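All protein chains of the complex are present and in place, except for one that has been dropped.
Think of it as A, B and C in the order they're written, each chain with its own count starting at 1.
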Amino acid sequence: MRIVRDGVDGLVRMAFHGELDLATVDQVAAQVSAELAAPGLLRLVLDLAGLTFCDSTGIDALINAQIAARDRGVIFQVVRPRGIVRRTLVATGVLELLTTATG
Amino acid sequence: MRIVRDGVDGLVRMAFHGELDLATVDQVAAQVSAELAAPGLLRLVLDLAGLTFCDSTGIDALINAQIAARDRGVIFQVVRPRGIVRRTLVATGVLELLTTATG
Amino acid sequence: MSALTAHLDVPLHHGAPGAARRAVVAVLSGWGLSDQDWLDAAAVVVSELVTNAVRYGGGCVALHVEAQDGRVVVSVADGSPVRPRRRDPDDVGGRGIALIEALAESWTVRHHEGGKQVRVALRQCPGLAPARGVAA
Partner (left out) sequence: MSALTAHLDVPLHHGAPGAARRAVVAVLSGWGLSDQDWLDAAAVVVSELVTNAVRYGGGCVALHVEAQDGRVVVSVADGSPVRPRRRDPDDVGGRGIALIEALAESWTVRHHEGGKQVRVALRQCPGLAPARGVAA
């Protein structure tokens, strides 16, 4: 998996490309905590349009990112899940939870 | 496999993308004969830069395309084989034969 | 029509779920089961089974795929006799079995050489390619 980061004025967008599973969840956790540790972040958006696979391990990582952002008072949102990624979010009942901006 | 065709003034370039094997050789044979049947063709170039796989069945198709072009008096050349595609052409001793313009 | 089978040894490491699902998807496509949405669901099921084996099973697992009359069963045997059980999801997990139940037909557990085998029956694959018909 590749994460393309794009940041401006307290808003950071991380675009995921490839497959999110046991082999790549640590990368997400590490990059999300790095972003949250930097000062001045107001809003963190995870863009899943380029993600072609996500299993329950990946969903756990997204939920954890949301919790970590909330704990820091950072607005958090998952956007544009597609295909099988959207289907797994729906099947586990977390689509709305993750795609609604929180903070 | 996808073939992207580009033609101007008697020169046709066919760019191959994907994998050339038993499943896709007929496509090459069909498209090459269609080009050779059209009047006014002087030169046919097969661009392999986007080809990621080619086995002996694919090589046979390239050799046949060369023979068919020669029979019609059309200049023929295979260009830009890369990676494993180049290796299979080298291993079967046809790299020079195919990449030297004939006609 | 006789059954088609595939078997693979899967050494457990964090790349195992990805390798296993790519292998299974290639095998199933070769059997004429080519509906993309169905293959996507099969990939998730394999990924969940192998991930659980990495986390709770230990060692090297045996993955089997079997197709007969258009029905496909995927099973993963690991060295732990503990049975998976659906649990309430929280921030550290609990969504694997739920996902299998949502995307597949049914799952069962069998004893297997001191450990167990988790078997998942996939849903019927839509639009079985009739030209091949091999797994039909």
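Quick note on the criterion: contacts are C-beta pairs under 8 Å (C-beta built on N, C-alpha and C of every residue); 3 or more make two chains touch, one makes a residue touch a chain.
Since the structure is predicted, the reported quantities are computational estimates derived from the model, not experimental observations.
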Visible chains that the absent chain touches, using the contact criterion stated earlier: B, C
Residue, one of C:29, C:80 or C:117, that touches the chain absent here: C:29
Residues belonging to chain B that touch the chain removed from view: 19, 21-23, 53, 55-57, 59-60, 63-64, 67, 83-84, 87-88, 91-92
For chain C, the residues touching the chain missing from this view: 4-11, 13, 15-16, 18-20, 22-23, 26-27, 29-32, 60, 131-132, 134-135
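The criterion applied here is as follows: only the chains that are shown with their structure count from here on.
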For chain A paired with chain B, centre-to-centre distance based on mean C-alpha positions, whole Å: 45
Interchain centroid distance [CA atoms averaged], chain A/chain C, Å: 26
Distance between chain centroids, defined by C-alpha means - chain B, chain C (Å): 41
Where chain A touches two or more other chains at once, by residue number: none
In chain C, residues with contacts to at least two other chains: none
